[in-house]
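A single protein chain has been removed from this complex, and every other one stays in its place.
To keep things simple, chains are lettered A and B as they appear, and every chain counts its residues starting from 1.
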Amino acid sequence: MSLSRRDFLRASALSAAATTLGIGSIFGNEAFAKAKIDEADFMQDSKGVQWHKSVCRFCGVGCGVMLGVKDGKPVGIRGDKENTVNSGLLCVKAFYLHQMITAKNRLLYPMIRKNGKLTRATWEEALDLVASKFSEIRDKYGPDALAFYGSGQAETEETYVANKLFKGHIGTNNVEGNPRLCMASAVGGYTTTFGADEPIGTYDDIEKCDLFFIVGSNTAEAHPVLYDRIARRKRQNPNVKIVIVDPRKTPTNKIADLHLQVIPGYDLAIIHAIAKLIIDNGYTDEQFIKDSVNFSDGKNPITYEDYKKFLEKYTPEYAAKQCGVNADDIVKAAKLFGETPRVMTMWCMGVNQRVAGVFLNNLIHNLHLLTGKLGKDGCDSFSLTGQPNACGGVREGGGLCHLLPGHRVVANEQHRKEIAELWNVPAEKIQPKPGKHTVAMFDALGKGEIKGIYILCTNPAQSIPNLNKYLKGMSDAFMVVAESFHPTETSQVADVVLPAAFWGEKEGVYGCTERRSQHMAQALKPSGEARWDGFILADIAKRMGYGNNFEHFTSVEAVWTEYIKSTKGKDMDLTGATFARLKKVRGLRWPVPSEDHPGTTHRFTDGDPYFPKDKAAGKRMYFYTKPDGRATIFARPDKGPEEPTSAEYPIALTTGRIMEQWHTMTMTGQVPELVRAAPNPYVEINPEDAKEWGVKTRDKVRMVTKRGSLIVEAKVVDRPRKGTIFVPWHWPESLTNILTIDAVDPGSKEPEYKVAACRVEKA
Amino acid sequence: MKKFYLALLIIIAAVVVSYGFIGAQQSQGDKHPDVDWTLSCQECHSEMTPEVYKDWELSKHGDVDFGCYICHGDGQEVFYPKGTDERCGGCHAAQLVEFEKTKFNSCYDCHNGHTLKFHNE
Partner (left out) sequence: MIIASMIVKALPENIDEVVLKLNNIPNVTTYGVHKEENIILLIEADSEDQLKDLSRYINSEFEGILGTYPTFVASDEEMEDVIKSSN
């Protein structure tokens, strides 16, 4: 074919534009076809940089990233434009991801505490020590004297190996992870209301939604890429409304139409009031309620009429008084919720980290069940996740003390049998009683009931609430920390520190907020002597005499392949998400029961491979994870915080994150640019309070709770409501969790980081 | 020559399809004056250079609170007194131009000032 040079250029120009938009051929002529460039070519660019498909290491959004590697070194990060989660966009943290791989604080070799000091050791020495010490504790004090504390940042395969070792072989259910501190209440809400964990819809609903009801989430800073999708939806469709319920004005307010600035810990009444207004004004979907809903007071079934009676007290005026907002605004919010056909509620730690966390989750689901705004385009009761694999690894993988892999629980005999068979152990080996939840686990460390603990990829010596109470226990027990970085608050007090391969140095699977499992490529060799966590755990298993059942774990893929067997036929079926397939695609959303199944956008309705059409008998939704296919609307009391403000402690203290930092700064604290954004620990104080207290920005203030005190700089800003202060918890030199309360939700066992009573003095 | 030009096309396309960047590893220019490093850029510059700060606030970067550090580094360990195109590529790789083929030398030729709007309009 003869091609004129101008044709060639035209085709090239159009090809570039089409590729940028992520569309295929835009016109079918030969010139274009010839000039079209295969995507595979981009995997290596002109500068010799190889790009590897991965997933961001930070929050639970699950943005696709490409890691650039040249000469065995990480040189750059790109958003993965093929990934529909973020379409190439990234937030500021992800831009610096490659710098964290080579950060100065990378841990490069094993260390053992000798004469009180951590000193370099060989792998043999370290693993022998861990195995012999753990075996000794197991033999002398029984399996429950051992514990594992994992992470929503660990890969699913890593959590799976740990679970198999501790629950299936050592024989203790003392297996926990930091998702207990962030997602447990969401799990409690989903399982009690719908009979199964995790959202019904997906991110796809964002582009079809007309009202975003955002409760206790600073999406703009905590989930910037998701925020961008919401903001874009609103920009393109000015009729889209956004209602926020939060004690703070946050950057998310930039897109808000209505903000209910509640007193921390008192927002349950608002949701009840909205439910009442929805019923009173006829916004309910009576057919849906008739078909797919039960009512309960938490103990016994009640009727729809009982529920209406229960709601009588929750007038907008009552709720307004409880929550410190205008009654009119509650009416406006209810009207929007009722009249807008497509509504998504999104919430995060402001809802979960509460002693009423599960209740509040239930109440949010109530609104969607009353209106039937669920299981269809643009509608969902959608929990946002804080960590990249809290959903995939810990919630689905069963990495909490009451769970087993594949949405199973230890208390269920059939579940124990199924997993014991997969693990090749006698069913009796798995205890029927849940182990110790996170706060109880660290309490037991302090009391000497737990004598040995293995901590993987997390930093509890900074992240546990009411820290002063638990730090000693961590020093006293035999503590093994597998980490990519050192020193952290936790690794500093460990007895053995094992260098773990970091993101980019290992492959594996992360499962994000929208039930999507995504493969991360290994692009680099592990730094120094670092090794993959799964292999480290398998080596310890072998040394403790459990070798037979871990020997076949010679690759990450081998672990994944065994794990997905546990999901076969379950509501979270990942059978079709084989390792080979995940390597090719940008993730799959379960249930995905076979390799030719595309994944599921809405559960419990047509399109869900497990939706039982026969049982549903014409009903739009059938919650097959409930015995009668009906979800539950709960009449829960409007429980307040554990520690209300008092004369002595008149201020409500709430904690959280900022955009540029993540959790305990182990990673983001290594990037000078990110540190510069907020170099010092600080507390946000409302200008009216500041005036009253005679405090200016940069003055030092002392915050005192019943548990401890902390001095930081004041930042006077109209963000928290009067009578409330906000303290970000990132800086290791200023441990915010000395102040926070360790009271937990009785159902989810998640601590109430979001509300404590304090007083503030000029320091 | 054919290979060279095909490679060139691939480069251009590769650049335009990505919204990412190759970490800027350039030599540092002038030093940022030694200041009170316990302050964030914004805290100091909102007082010292209010016009610049105001322009930034009006920019898209200001809108999403992507601070001075995005273009200029942290000032202390890494400092880019004049933003570099390489850093623009961080978010705007899709908009990068092969400058040698144009009369322009830099993104900043057109996107000037701290509003970064086209011709500072």
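The criterion applied here is as follows: contacts are C-beta pairs under 8 Å (C-beta built on N, C-alpha and C of every residue); 3 or more make two chains touch, one makes a residue touch a chain.
Model, not experiment: these values are computed from the prediction.
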Query = Considering the whole complex, which of A:F8, A:W123 or A:W693 touches the chain not shown?
reply = A:F8
Query = Which positions on chain B touch the chain that was left off?
reply = 1-2, 5-6, 12-13, 16, 94-95, 97-98, 101-103, 118-119, 121
Inquiry  = Suppose we count only contacts with the excluded chain; which residues of chain A make the list?
reply    = 2-6, 8-10, 12-14, 16-18, 20-23, 26-27, 236
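The rule we apply is simple: only the chains that are shown with their structure count from here on.
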Message = What's the distance between the Cα centroids of chain A and chain B, rounded to whole Å?
response = 32
Touching residues (chain side chain B, partner chain A) in the complex = 7-14, 16-23, 25, 37-41, 63-70, 73-78, 90-91, 93-94
Query = Along chain A, where are the residues that touch chain B in the complex?
reply = 12, 15-16, 19-20, 35, 37, 41-42, 45-47, 49, 65-66, 68, 75-79, 81, 87-90, 92, 95, 98-99, 220-221, 224, 251, 254, 659-660, 672-680
